[in-house]
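A single protein chain has been omitted; all remaining protein chains appear in their positions.
Here is chain A:
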Amino acid sequence: MSALSDLLGDVVSGVEAVLLFSPNSSHYRRFAEADPDEDLLVVAPNNTVDAETYVELPLEFDNVRDRIRFGIEGALERGLVEDEDIVACSVRIFDGDPDGVVRVRVTESMRSGIYDLFANSRAEPGVIRDVFEVAIELGKKGQKGKPVGALFVVGDAGKVMNKSRPLSYNPFEKSHVHVGDPIVNVMLKEFSRLDGAFVVSDSGKIASAYRYLEPAAEGVDIPKGLGARHMAGAAITRDTNATAIVLSESDGLVRAFKRGGLVLEIDPEEY
């Protein structure tokens, strides 16, 4: 028993802050009433426990690592934790009550931009997540095993539509397809046949496909080696408040652009 306590003691020794991920109220109250020396942070989709310091989790990541990274990034962004801090995270790994404690050293490199992407975008966080999932799924599957590329422009759809022109008739005209709908997964393969960009509104409605983006590309700084698709995606986010999510045909990575710059790069195979 003492060996067990030692094990947990090692994990939580010298921590400066405790992050409670989606605690229930009794769980939180027990912590708050104990009044620990460590800072207490609640990371949850809603502040249901009326915690003083609270980081909003726009979506419940199933992957625990993503959830923790997201929470810590949010705390970093808000200045609640600093570089080199050691924090303990109480998380729920399986269903039910929180069942794990994870010791994490906060580093500046944890700022991947994903928190900013979800929390400060014009489109709803759930919509961004859904588009990401579509892009990742498309990156994994490809078209008959061949890699494909795709460009999604999310949010500020009205302005994006005015800065682009149709390449062909819009297959989504008078339809009400939202990115989270199950039908979208079925359409995935067909999606990749379509040339041009997909325009997705703030609430997730697919406004159009086959759009040729016509933003001014001056002053857009993206890594060298990325092609016209990425350039178009990055440029449109400089002219509008949209977020561009691009699946690269050549290296298979999913990249997100905001305000004309690259904010996130993920490999679909690792997801």
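As a working rule, contacts are C-beta pairs under 8 Å (C-beta built on N, C-alpha and C of every residue); 3 or more make two chains touch, one makes a residue touch a chain; residues count from 1.
Quick note on the criterion: contacts and distances are computed from a predicted model.
This complex has a chain not shown, and the name its UniProt record holds, of "Response regulator", "Probable branched-chain amino acid transport ATP-binding protein LivG", "Chemotaxis protein CheA" or "Mechanosensitive ion channel protein MscS", is "Mechanosensitive ion channel protein MscS". Note on the undisplayed chain: of the listed residues A:63, A:107, A:162 or A:250, the one touching it is A:162. Which of A:20, A:40, A:184 or A:207 touches the hidden chain is settled by the complete complex: it is A:207. For chain A, the residues touching the chain absent from view are 46, 48, 156-162, 173-174, 176, 199, 201-203, 205, 207-208.
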